[in-house]
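As you look at this complex, bear in mind that one protein chain is not there, while each of the others sits in place.
Chain naming follows the written order as A and B, and within any one chain the residues start at number 1.
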Amino acid sequence: MAKIFAVTIILIAIASAIPIVMHMWPMPQDISTHGYLIDEQYTDTMWEAGLSFLASQFLLAFFIWKFSSPKPGDKIKSFPGGAKGLVIAAFLLVGTECLALGVFGVKAWASVYFTAPSANAMPIQVQAGQFAFYFRYPGPDGTFGPLHPDKISEANANFFGLDTTNDPDSKDDIVTAEMAIPVNREIHLLMHSKDVGHSFYVPELRVQQDFVPGLDVTLHFTATKIGKYEIVCTQLCGLGHYNMKAYLEVMSQEDYDAWIKQQAALQ
Amino acid sequence: MRNRHNLAVVLSAVVLVGCAALILSQGVNAAGEGKITGTVKLDGPAPHMKGIDMSKDPYCSKAHASDPAHYETYVAGANGGLANVVLYIDGWTGAAQASNAVLVFDQRNCMYTPHVLAMDTGESFKVQTSDQTAHNIHPNPNPMTGNIPWNQSQPPGSPPVEKSWKATEFIPVKCNIHPWMNGWFAVVKGPYATSDENGNFTINNVPPGNYTVTAWHEAAGTQTQKVTVAAGAAASANFTFKAK
Partner (left out) sequence: MHDMSTHAVPHGAPTSFIRKHVFSIDHKVIGKQYYALALLAALIGMVLSWIMRLHLGYGSLAIPGLHLLSKNGAPGDVMTPEYYLQLMTMHGTIMVFFVLTTAPFAAFGNFFLPIQTGAEDMPFPHFNMMSFWVTFTAFLVLVASFFTGTGPTLGGWTQYAPLSAIGDVGGPGEGLGVVLWAASIAIFCIGQLLGSLNFITTTLDMRCKGMSLMRLPLTAWAWFITSIMGLTAFAVLMPACLLLILDHVAGTSFFRPSNAVINDQVLPGSGGSTLLWQHLFWFFGHPEVYIAIVPGLGIVSHVLITNMRRPMLSHRVLIYSMGALALLSYMVYGHHMFVSGMNPVSSLAFSFPTLVITIPSTIVVLIWLGSLYGSRLRINSASLFALGFISMFISGGVSGFFLAQPSIDIMLHATYFVVGHFHLVMGVAAMFGIFAGTYFWFPKMTGRMMNETLGKVHFWMSFVGAYCIFMPFHYLGIAGNVRRYQAFTDDYLIPLIPVHKFITIAALFTGFAQLIFVYNLIHSRFWGKVAPNDNPWEGTSLEWSTATPPPHNNFGDKMPVVYHDPYQYSVEGASTDYVMQTSTEQLKNTDEEK
């Protein structure tokens, strides 16, 4: 029984590793300028965690195999080095592993959160609400008009609560249900929640950030590859959570210019 | 003892005959009832209705691929008729109207059909879905009216939900999964009608008498008109709204 158990552990360990090694369900491709740092960090961690996983499962299996059928005269043996050796090993191996991952990981994190968006980053506001995203572009004046929560009327397509009659800044604001951005242009995303907690997750962009109701947070990123991607909500926001998404279209500058003109006409 | 039994039998018979007479006489009355017909018009050009971007749910956007969806706040016909206006009798004191058709509020292609569903208080209606994507129905009545709000989903294939409203109120209803989906439950007392695409309407089963007809539109507001209904005849009432 013990030997079958040992073999089972090894088989499970190997089987678990196969989809990772074979990239059967890989991470979505990276289309951001900062994503490679996250991917490198992920790959390093996968090596360290994967090897620790395989080594400890194999060791467990090996010891179960070896020590489960003692002969009557067998004496208890102590692991060479004893507890002290193992504690030192844990500190050295895992300690350096942690320190290395932690220290190098700071770089990837910092690239997302500790840098300011450049001066010519394009501002876009995203509003999350049960259960849809809406986007606002500031229009030719480059300024967003103020929000009036009491004026929000989804029945009249006033998703943000703009007062286009009285607020001059709001007049040229462009509200859309899809997010289009020019490729290779930094985006400064202003995140606003209409009601409860939501999240902005684009796996390809290597971006995930929660919306904080009552507190607007910002994010900046640059997409490097033209295409159509999905923005999904990852923070449980109610019954339609699973259906809360929007498309992100990364376009060439010309396509984007045409698109925004077309959207402006639809307002 | 025996006499008492006889008395009970006689009394029961009297009550039964009385009831039957009442029911029959109502039927006779119905033949004498009049109706109110008319047209609701929109003054000036219909306001531009924005298109709806349904890209968040591919099922919805596919359903409208060839026929883009628009908001339905003002739906005006070619001759200037205004649809989705609810017409009812102000201060109705008569009996509740026997409903002759099942009212259905359908979710079709990620829009509400009809956009405005009029009904009598206590009249039951069905909410159903014809879509292959889940909707939730979230009417939002005023808490002071006594109508109780609800919020329930209808995934594809689920049976219709049957509901009714207690108090008169114009209740906005929304689907939170598809924020553009909005409609109204117009809960009124007594006979009612909703104007069609050409603005035409007919309120049936109105007993002879003097009435105030109210026309309600979700955005344009309300108007009233006094009419006199004669037995078996059709009184006329026409309304003209200005878009706001």
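Keep this in mind: contacts are C-beta pairs under 8 Å (C-beta built on N, C-alpha and C of every residue); 3 or more make two chains touch, one makes a residue touch a chain.
Being a predicted model, the structure only gives us computed values, none of them experimental.
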{"item": "Chains shown that the absent chain touches, full complex", "value": "A, B"}
{"item": "Omitted-chain contact residue, chosen from B:79, B:124 or B:140", "value": "B:140"}
{"item": "Contact set of chain A toward the excluded chain (per top definition)", "value": "1-2, 5, 8-9, 12, 15-16, 19-20, 24-28, 37-38, 41-42, 45-46, 48-50, 52-53, 56-57, 59-60, 63-64, 67-68, 70, 74-79, 82-84, 86-87, 89-91, 93-95, 97-99, 101-102, 105-106, 108-109, 112-114, 129-130, 149-150, 152-155, 161, 193-197, 199, 201, 203, 206-215, 217, 230, 232-243, 245"}
{"item": "Interface with the unshown chain - residue positions in chain B", "value": "57-58, 133-134, 136, 138, 140, 149, 151-159, 161, 172, 174, 176-177"}
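In the analysis below, only the chains that are shown with their structure count from here on.
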{"item": "Touching residues on chain B, where the partner in the complex is chain A", "value": "50-57, 71, 73, 133-134, 136, 151, 153, 172, 174, 176-180, 182"}
{"item": "Of all residues in chain A, those that touch chain B in their complex", "value": "129-133, 154-157, 159, 176-178, 238-240, 243-247, 266"}
